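A single protein chain has been removed from this complex, and every other one stays in its place.
Note that the chains take the letters A, B and C in the order they are written out, and that residue 1 is the start of every chain.
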Amino acid sequence: MTEKKPTPLLDNLEAGPWPSFVKELKKSAKSPMVQDLLGVLERSYEDKMGHWKHGGLVGVRGYGGGVIGRYNELAREFPDAAEFHTVRINQPAGWFYTSDVIRTLCDIWERHGSGLTNFHGATGDIIFLGARTSEIEAVFGELIEAGFDLGGSGSCLRTPSCCCGMARCEWACYDTMALTYDLTQTFQDELHRPSFPYKFKIKSSGCPNDCVAAIARADLSIIGTWRDDIQVDRTAVTQYAAGGQIDIAADVVARCPAGCMTWDGRSIGIDNESCVRCMHCINAMPKALAPGKDRGATVLVGGKATILGGALLSSVLVPFLRMEPPYDDLKELIRAIWDLWGDHGKNRERVGEFIQRIGLGNFLEQIGLDPQPEMVAQPRTNPYISYEPKEGRP
Amino acid sequence: MTEKKPTPLLDNLEAGPWPSFVKELKKSAKSPMVQDLLGVLERSYEDKMGHWKHGGLVGVRGYGGGVIGRYNELAREFPDAAEFHTVRINQPAGWFYTSDVIRTLCDIWERHGSGLTNFHGATGDIIFLGARTSEIEAVFGELIEAGFDLGGSGSCLRTPSCCCGMARCEWACYDTMALTYDLTQTFQDELHRPSFPYKFKIKSSGCPNDCVAAIARADLSIIGTWRDDIQVDRTAVTQYAAGGQIDIAADVVARCPAGCMTWDGRSIGIDNESCVRCMHCINAMPKALAPGKDRGATVLVGGKATILGGALLSSVLVPFLRMEPPYDDLKELIRAIWDLWGDHGKNRERVGEFIQRIGLGNFLEQIGLDPQPEMVAQPRTNPYISYEPKEGRP
Amino acid sequence: MCPAPAKRKTDIGAPHYDKFLPPIIKRNYGNWRHHELPRPGVVVHVAESGDKLYSVRAGSPRLLSIETLRLFAAIADEFSDGYLRFTSRNNVEFLLADPAKVDPLIARLKQEGYPVGGTGASITNIVHTQGWVHCNSAASDASGVVKSVMDELLPYFESMTLPARLRIAFACCLNMCGAVHCSDISILGMHRRPPKINHATLAKNCEIPTTIASCPTGAVRPATVDGKPSLEIIEEQCVLCGNCCAVCPSMSLNDPGDGISIWVGGKVSNARREPMFSKLAIPYLPNNPPRWPEVVSAVKNLVEVYAAHARRFERMGEWIERIGWPRFFKLTGIEFTKHHIDDFRHAGESFKRSVHLRRPPA
Partner (left out) sequence: MCPAPAKRKTDIGAPHYDKFLPPIIKRNYGNWRHHELPRPGVVVHVAESGDKLYSVRAGSPRLLSIETLRLFAAIADEFSDGYLRFTSRNNVEFLLADPAKVDPLIARLKQEGYPVGGTGASITNIVHTQGWVHCNSAASDASGVVKSVMDELLPYFESMTLPARLRIAFACCLNMCGAVHCSDISILGMHRRPPKINHATLAKNCEIPTTIASCPTGAVRPATVDGKPSLEIIEEQCVLCGNCCAVCPSMSLNDPGDGISIWVGGKVSNARREPMFSKLAIPYLPNNPPRWPEVVSAVKNLVEVYAAHARRFERMGEWIERIGWPRFFKLTGIEFTKHHIDDFRHAGESFKRSVHLRRPPA
């Protein structure tokens, strides 16, 4: 460990009401790794530039993913931060813990790493931040003993994640946590051994509120919905009207995106044929309205951030799928996607980009789904129809 | 002329209540050209295929555009339809005529062509359909004598066209016909001598109803609008409310795209700050509402049909421009666009595609306009900002 | 020195419209107050001055013989002091100052076979193109299809009972001469086989590099045929745009298997909804001259379903947006296929990127 250097810029961030990450670093600074990390970071604050190097290959025997190698440019000055690898760990579905299991994880990480964590990474993993190469196998061994396993990285499936769903939420249209646990266990091999053209993420939300932001960042988004009519508790509607906390006409009816609600001052009318199942009215009046009883999920595909062709929101693949264990239909669909994309996807081409390249129509044909109008916002506007050669014969 | 052949398929189209083009052909069939045209067309109806060949170079001395060469594949069988060129003629702005001038045009065309016309072509020209190469100069000479001149074709400016505007319509926010006449006269050279990378079309509508469909098919669309408040005649509103022919709440207020109208059963409220000047409420209640008094036009650029990169609607270039003769600002803008596109446009690249290729921001910079938020539906969503090199220096 | 040649008269442009305006228009130019639609085909414009102009609109096939033009001129002389005009959709209009002449004029027009209508919430004239009558590129006949469709839809031309105006356009190839890409209903000629090449003439009349460069998908490749330089088409890559045929006279898309596609829900006006493109409804119907029965009944079905379900002032596209595309396909009985899903440049922009679904299918 290098001697403790002053960190005046960082110290400034200990003040203020929001919990301070600098305090967190200092709490862990008995670890020489973190002490040097403070030095590296202070330097970045001074020269307004990062000092980490491109990742190297670091990992666990038999696994291709789960550890991100991270080395520092200032290794000479801060040798204890020279290696600062990340270990990604499958979180329990819904991010529920007991104090005991938290302590178990802390103990492992105290023995073998910096003591710094992320609860959680943006994908949803438990993140241990700052391991030396030499400690990786030990961390892994102890995690396995404690019942935990590594998450994904590189061209792997990433740990599926989900909202807390039925554990706590009245709107969950299917059991997001049961599904996420099942998928995580079923696809361990794909999670640990890179076999795809690029990363693949699965996220599950229990209803269209999408509290896990699946639609924006998952290659496969499973979002709960219903087919039948919204459940209405007329007594509760009256209470809302009387309560005055909400202006039913202005805040609910006028904001319905389908324009399918009516309100005559006493009772609410919903044209359920036109309702687009957006959740707004239910959100606004949770005691009076609830999703229907004929429940399942919409499966969407292809969400991702900007790199490389621009960001994509997930798009509808299966308008409605009933979500019951063992989820065979869903798993079959996932495997069909992986097979096709695995065979024909280019290196670093996310599945959403792949679909755009080969055409959604062709993609559907290959994975064996029928085209449905629910899959598009609108049919094509350009006339470059690719008739099959046989169609062109008179 | 070949002998008159039977045309049973075409004859079928003489029946029925809509005026028949076959009757028109037959009315002109004293011309041997049209007699053979009937034969050619009947053949197309038999074998379900066109029989015209790719155009050839036909024209008038000193002009590069205005005549479309057209030859027939079945020349051996139908020699009088072997050459069947089109003459495009600048229409008077607004397509107003007297019976005399119509007769003058008919006489010219009887002397020198097939006697078939289009009133009008899709761009707006008067079309003489079916001239032999040998007659072209004579047609031109007589047209000029009658005060008419050729329209555009090829990589020319095309004859500007416009709605009838102030001649007959209460909503015209500027004088479309005066402008169109002026532009047609000002840009005679560009109309007649191909000097652009591809065609260029200008269309002018007096208000956002856009009765000349400019936004969909003009490289430069000039669409009337206003800045101040919609004029409301309260008495007439009351009459509409009483008349019962229109349901003000459902048909007007609820259909306002800006959601900026109110109706309490007696008087109409308009939040003119939010009004998007769509015309709907005015259209629905023409006696009660009218565009404001501070009038001018929005200038849009880049509309076109499908070929090649897909269709484009015109997009806002100048949010508001006062439209008064001699229209110097507008002409300067047009010339700036032509200069830039002329220098840097690719062959067969419409100006809308050119702008997309070089970037609207760069385009504005080059023609000397400031970026304004009215030009976009929304700011960029992708983060690939092209900072200027100087901006990248700390 | 020879005398300078008499300068050739050119570049005179269009005659000034002023010459052709009736006195009532000159008097009230820019000073109109409002208008009324007293009956189909008649628009009355009331000026600030109190003057009233009666415009009577009649359907025209657009492809006009000079005989018919002379007839229109004669009718104008008789009823409207010789003043007439054509509309942006190729109807003919007679401009009357005298209301007493309106009914006789209408009677006369009908008697001559020119229906009066096309105003307000009607189906007006179909904007269209050349077709087999005159264009080398045509995948169908414009005039024949338009005539067949309008014969069937005439009642909608002669009345104003639709939810809103309904605009139909026809184009005979993807060049789409007209606003076919933005119409309530678009009828579009479609080629379906890649260009055929006349190898015998190609080397003579065709610039090979330009033609290769013209293809947006790189489907045109150089080739040697019978020892002569020529071109070949990679069929799977061809999107049938016709651009190569536009630059090379030895290539043509014309084929007896050509036909027609139907598009819906476009609009141009800014009224209510912003302008929008037409969307694919039916990818292919056969060319079946002289009456194109499949096309006629497809269009009629669309009009009838729309008329039965849309609300007042709701254009075709606005109605479909309200009910959603799945329901549109159900109500019209049209099959949704792979072809309906865009696969060109911005295809991804048309995918459904939300779970806003009306009653999802089971």
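Methods note: contacts are C-beta pairs under 8 Å (C-beta built on N, C-alpha and C of every residue); 3 or more make two chains touch, one makes a residue touch a chain.
Fair warning: this is a prediction, and the values are worked out from it, not measured in the lab.
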Remark   = Out of A:Glu24, A:Glu77 or A:Asp229, the sole contact with the unshown chain comes from A:Glu24
Ask   = Of B:Lys53, B:Arg227, B:Lys331 or B:His344, which sits in contact with the chain we cannot see?
value = B:Arg227
Inquiry  = I need the residue numbers on subunit A that touch the omitted chain, in ascending order.
reply    = 9-10, 12-13, 15-25, 27-28, 37, 41, 44-45, 47-56, 61-63, 70, 84, 86, 90-103, 105-106, 109-110, 115-120, 122, 124, 129, 144, 147-149, 159, 161, 163-164, 166-170, 172, 175, 177, 181, 184-185, 188-189, 191-192, 208-213, 215-217, 223, 247, 250-251, 255-257, 277-280, 283-284, 286-287, 290, 305-311, 313, 347-348
Note = Residues of subunit B touching the missing chain are 208, 215, 223, 225, 227, 257-259, 272-278, 298, 300, 302, 312-316, 319-320, 352, 355-356, 359-362, 364-365, 371-387, 389, 391-394
Remark   = subunit C positions in touch with the non-displayed chain are 270, 274-275, 346, 349, 353-356
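Simple rule for what comes next: only the chains that are shown with their structure count from here on.
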Inquiry  = Can you work out the whole-Å distance between the CA centroids of subunit A and subunit B?
reply    = 50
Remark   = subunit A to subunit C, mean C-alpha position gap in Å, rounds to 48
Key: Sequence positions of subunit A contacting 2 or more other chains   = 381-383, 394
Query = Where does subunit C touch two or more other chains at once, residue-wise?
reply = 174, 176, 181, 241, 255-256, 277, 344-345
